[in-house]
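Excluded from the complex is one protein chain; the other protein chains are retained at their positions.
The block that comes next holds subunit A.
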Amino acid sequence: MSFELGGQTFTSRLILGTGGAANLHVLEQAIRASGTELVTVALRRVGTAPGSTGGLLELLDRCGVRLLPNTAGCHTATEAVKVARLARDAFDTDWIKLEVIGDERTLLPDGVELLRAAEELVADGFTVLPYTSDDPVLARRLADVGCAAVMPAGSPIGSGLGVGNPHHIRLIRQGVDVPVILDAGIGTASDAALAMELGCDGVLLASAVTRAADPVAMATAMRYAVEAGRLAAGAGRIARRFHALASTPDAGRPEL
């Protein structure tokens, strides 16, 4: 079940975002329940945003997870590249979840700025994991410039709408030879399982767990959903049929 991402081997294919958790205690329990080994963090002014008053890094240390800083909130390549470099300096990691937002209402990425930032960061030695749209061509371009994975949105961030265009996710999977991580839009366990059944190598989600009524139960559900979806993807599902096909044979039926 393990997979390679950015030259590292992971057992869990679930990447968990920390945004939206009510407090650090719940977050820690959810991280542990999810079984994740890679967790995102943002970079914000000291003492302002949730988690920035201290304790978040220590929590992640205790959980033994690897850190994936993001460039959330950036709207231009220039800004995102600076935030990535600040994150590298702060967290001693050259891994970056690259986000360059192009639209305020949907928080969908700006493909032009994203590609430009990805190119610059790859050249600077970063392991770039770009949050992208479900456009197969853009995903291929991102892989071509050296991104370590592509992370298409299933649907807008925090929307819980699931995988809006399964066909495009399949096309992305077929079109690149780097890992495909379904990022954003997951609402519940079946969405995560579907993403994996479509051939994704992993799932990144935050709100679905952190904003669930019971984050720990949902984190557990997501852990199993990702595993179940992965197993099903490789298990060769039956073809869809219009009519029934009895599983119990007619042969040997008694005459009564």
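Assume contacts are C-beta pairs under 8 Å (C-beta built on N, C-alpha and C of every residue); 3 or more make two chains touch, one makes a residue touch a chain; residues count from 1.
The definition used in the following text is that contacts and distances are computed from a predicted model.
> Just go with whichever of "(2Fe-2S)-binding protein", "Sulfur carrier protein ThiS", "Branched-chain amino acid ABC transporter permease" or "Fe-S cluster assembly ATPase SufC" UniProt uses as the name of the absent chain.
"Sulfur carrier protein ThiS"
> Of the residues A:Val46, A:Ala235 or A:Leu256, which one touches the chain left out of the display?
With A:Val46, A:Ala235 or A:Leu256 as choices, the missing chain is touched by A:Val46.
> To test your reading of the contact rule: which positions on subunit A touch the chain that is missing from view?
The list for subunit A reads 17-21, 27, 40-46, 48-52, 54, 56-57, 69-70, 72, 82, 85-87, 89-91, 157, 184, 204, 206-207.
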